[in-house]
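Omission of a single protein chain aside, the complex is shown with its protein chains in their original locations.
Here is chain A:
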Amino acid sequence: MADVIEVGAARGDAPPPAANAARRASAGRTGRATPYLFLAPYLVLFGVFGLLPIVLGLWLSVHQWDFQLPNRPFVGLDNYKELFSSDSAIFGDWWQSVRATAIFTVLSVPLLVVVPLGLALLLNRSFPGRTFFRAIYFAPYVLGVAVIGLLWRFLLDANLGLVNRLLGVLGLPADTPWVTNMPWAWISLVGVTVWWTSGFNAVIYLAGLQDISPELYEAARMDGASAWQRFRNVTLPGLRPVLLFVITTTVLASANMFGQSFLITQGAPGTETRTVVWFIVEEGLRDNDAGRAAAMSIVFALLLAVVSIANFRLFRYRED
């Protein structure tokens, strides 16, 4: 709806004469510079911290850039080549972090797409307490990763933690090394992330569910469709754009995971849960190799772009 207004204005489709006069009058009073003056403060921020880093990142990636050294020679594509040649010093660690990120993304995204959908379907009806329960399920999301990281590091502590304590009460094994051993470390990181962010996706789904016309459900019910058939043939098609949005943003969020493994598993066991983002900042800021880290950032951004485009195509084709 909003776009219609804009398109009309841009084409100048026969506005009423009064409006025309008003526009001319306002243009006379406020001057040509006005639109640019309104934009200026944001554009300064955007230029320095939004556009410049893109250019600078490309430039850094073809230089050997050490914060400590005065000479920062041009090295062409060397920083990129190192990432792909198995005899370079960084090859093993880099691909291990890519692997860790891929494992986390593949394990977490299906749950982060399905569990919130379940929550949203549960909440998508009118009943006393609806707003209350929605708020409770959303609440963990307003906490930062530092808080939930510290909290779950504690809850998952093998000896002092609540999780093993509760499992013990239920008569289950109570000595699981949640944050130090495989496969528990991945289960923990995925589980914590589902607990933390499900409410966020659920709220997005709820908005999408509200946009599906009740008449469609009514018609389906008239035709004798079962609850499952209504879900399959009315809810899912109606949610398609929202579903695409949720999947795309969730893949990006999971691929950018950092705080959970930094605080909860602290990379353990060994460095197996050290993700790409963690490895990049460690390389660039702790080990002072900004050029190499910039090259990794660009390869990483390209990988994510490929995944996002694949997502779009996959879901667009299903439409037919």
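The rule is simple: a contact is a pair of C-beta atoms (placed from the backbone, for glycine too) under 8 Å apart; a residue touches a chain by one contact, two chains touch by 3 or more; residues count from 1.
By definition in this document, contacts and distances are computed from a predicted model.
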Practice task
Given the choices "Acetolactate synthase", "Carbohydrate ABC transporter permease", "Sulfur oxidoreductase" or "Spermidine/putrescine import ATP-binding protein PotA", state the protein name listed in UniProt for the chain not shown.
Solution key: "Carbohydrate ABC transporter permease"
Completion exercise
Out of A:144, A:183 or A:224, only one touches the absent chain, namely A:144
Fill in the blank from the handout: On chain A, the omitted chain is touched by residues 1-3, 5-6, 9-10, 18-19, 22-23, 25-26, 29-30, 32, 34-36, 38-39, 41-43, 45-46, 48-54, 56-57, 60, 67, 119, 122, 124-127, 129, 131, 133-140, 142-147, 150-155, 157, 159-162, 164-165, 168, 174, 195, 199-200, 203-211, 214, 217, 241-242, 244-246, 248, 252, 255-256, 258-259, 263, 277, 280-281, 284-285, 290, 293-294, 297-298, 300-301, 304-305, 308
